[in-house]
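Excerpt of the complex: some chains, original placement.
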Amino acid sequence: MELGSMQKLASDLRRDIVLATRMLVNEGVMDAFGHISARIPGDPGGYLMSRACAPNLIAAGDILEFTLASDPARHRGAQLFAERVIHGEIYKARPDVMAIVHCHPASLLPFCISARPLVPVFLMGATIGRHVPFWDQQEEFGDTTLLVVKPEEGRSLARALGQDSVVLMKRHGATIIGASLPDLVFRAVYACRNADAQSAAHALGNAVALSDGEIERAGALCSRAGGFSSRTWDFWQHQLELSGNGPARSDPVGRSR
Amino acid sequence: MELGSMQKLASDLRRDIVLATRMLVNEGVMDAFGHISARIPGDPGGYLMSRACAPNLIAAGDILEFTLASDPARHRGAQLFAERVIHGEIYKARPDVMAIVHCHPASLLPFCISARPLVPVFLMGATIGRHVPFWDQQEEFGDTTLLVVKPEEGRSLARALGQDSVVLMKRHGATIIGASLPDLVFRAVYACRNADAQSAAHALGNAVALSDGEIERAGALCSRAGGFSSRTWDFWQHQLELSGNGPARSDPVGRSR
Amino acid sequence: MELGSMQKLASDLRRDIVLATRMLVNEGVMDAFGHISARIPGDPGGYLMSRACAPNLIAAGDILEFTLASDPARHRGAQLFAERVIHGEIYKARPDVMAIVHCHPASLLPFCISARPLVPVFLMGATIGRHVPFWDQQEEFGDTTLLVVKPEEGRSLARALGQDSVVLMKRHGATIIGASLPDLVFRAVYACRNADAQSAAHALGNAVALSDGEIERAGALCSRAGGFSSRTWDFWQHQLELSGNGPARSDPVGRSR
């Protein structure tokens, strides 16, 4: 790939990380904490992620390049997210993953706390896959701050994720992967909506998962490039604009404030 | 009916499909998925429905004409909703139905998942009728994507609906019919509010349906043309305008963005 | 009282009925249905209430005068609320009542459906009083539309209310009285918040009422003129203005659109 194309891709990705982050705040998936990263297609040696900042204020100028060791590619002295090893270690282990979000949604926390298995209970919920692993930092590392800061903690989480798409983190939150930013945002939102539906169905007395065949077929449908996640991207972007927090259009790579 | 009147009706219907769709998004009945169709009064051979697009962005120019076989009346190459057979097959089976919505509301999903019967528990809830059938695609078609895409799937769903007004679709969503767009929007919103009230009453220990006589009398009241649904149409349209997503007034049949 | 003062009072009441109605919509107490009335101080022979319209669109010009028989004082041919006898019959029975709301809040419906007693569970909840009666229209009138339209139905409801402040109506909604419009709005909102807190405390395993002495003392505090309800009036009016649905300031007695 030519350098010009690569720069264009990186610039588009910066804009899309900003949009994805603000959308997830607007949809209630992220609060003041959490972070999204993305790999530049064709550049397997690193990833893009924001410096540490409030996700409703993120702008393209906040996005930095990181190596797979989760060090900033250029030294800038910016304040960085403590948990960036989550991203680096998963990218190392999963060449197919192009985008990652770490978050603490109110919809998923009850499953992270109760350890009740999260299972796909409706069509769009199939995006979480047949199996959602549960990672208990305490088992391997004892009492910690619960932050995932050491490379070995990140590797342990990546091992727990394995070939799945969502990993719940005990009493902490979740980490979710995608084949693209639209795919990631789709999975993050519908993981939450599925959790809400499962909790409510449980309260009504019965919450059974889709059949394995349905999970496979409906899950493939959810992940098809240019399909569902393209429509949800448009939908959530418009909702974001209605909220007044859409990034400034005249400044696609700058700060929006 | 003269051609001019028919065109006026169709133009008004396009505008009202746009309003109804955006209202249902604003009221939490529709998310990025779901679609509303309507028949042109006096034209039993087809229906109007949007091309595939995000429902918060729908504009009158997105509304296409379909035959009862759910093919576009004019070849345009537009991307179409995969599940349009839901609409065509119900219109074939139910000459009284003038409008249909297919959606996946958070309020109804717990009933679609748990298979707990949805019953009318308060006055406006009577709009769902005495019986809400439950359709299980798995029983007849085995493992699928859960989308209703084949004509025989649409026909099976229409048979399950029968002469009722709401049909719940296992682990998928709901399809709801109306005698007009305001009637449809009324039923869709109050089906959800009834489900919420029923779930909450169940949590308090007791959720019993209205008596048959009450369902008949209150249901007729809900359906009276120019009555309840006329006031709710005004109410939800104003809420939509307050949200900032009301269609552009200066362009009643064009795109609103 | 001089005629001029009376007209000023009536004009202020019209403006305040508009504000109270739009506030209760904004606070989730009223949806497309429901109505607020108020008596003009010094004029025990009638009351003011809106013609039938969507409550988020109500303006001062919609407010009509009614006799205690719930007939419009002047013939205007306006469409009227079917349930206005609720207001007339309570005003006849309760000289102390200066304002009434009939509504169907999502917070109260689970209690109207389950018949679980609503009891005051926190300080501001004391506004509902020691006893919240439960009225079952079915017992006296058999199968109806559930609307309260006949004078005898209104009288039966007024009897059930007795000297209390809130009456729950089986599978229908609630009617709430106040010593003034601010007092009424306070009680309507906190009846709902109390219901939510009671439901949630029940889910945690225990929802016991305040002691009789606490209900008496805290209830008196809630009802003190110029006290709590004066602050909440300011608060909810500002929330209404933030929502964009505050009545037009330049047209205090006209239509706000």
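First chain written, first letter: the chains are A, B and C, and each begins at residue 1.
Note that in this section contacts are C-beta pairs under 8 Å (C-beta built on N, C-alpha and C of every residue); 3 or more make two chains touch, one makes a residue touch a chain.
Computed from a predicted structure; not experimentally measured.
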Beyond the 3 copies placed here, what is the full number of copies in the complex? 4
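The rule is short, and it goes like this: only the chains that are shown with their structure count from here on.
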Overlay subunit A and subunit B by their C-alpha atoms and let me know the rotation angle in degrees, rounded to the nearest 5. 90
At what distance in angstrom does the C-alpha mean of subunit C lie from that of subunit A? 46
Residues within subunit C bordering two or more other chains: none
Which of the residues in subunit A come into contact with subunit B in the complex? 121-124, 126, 193, 196-198, 200-201, 203-208, 210-214, 216-218, 220-221, 228, 231-232, 234-236, 238-239, 242
Quick check: in the complex, which residue numbers of subunit B touch subunit A? 31-33, 52-57, 104, 106, 109-116, 138, 142-147, 171-173, 199, 202-203, 243-245
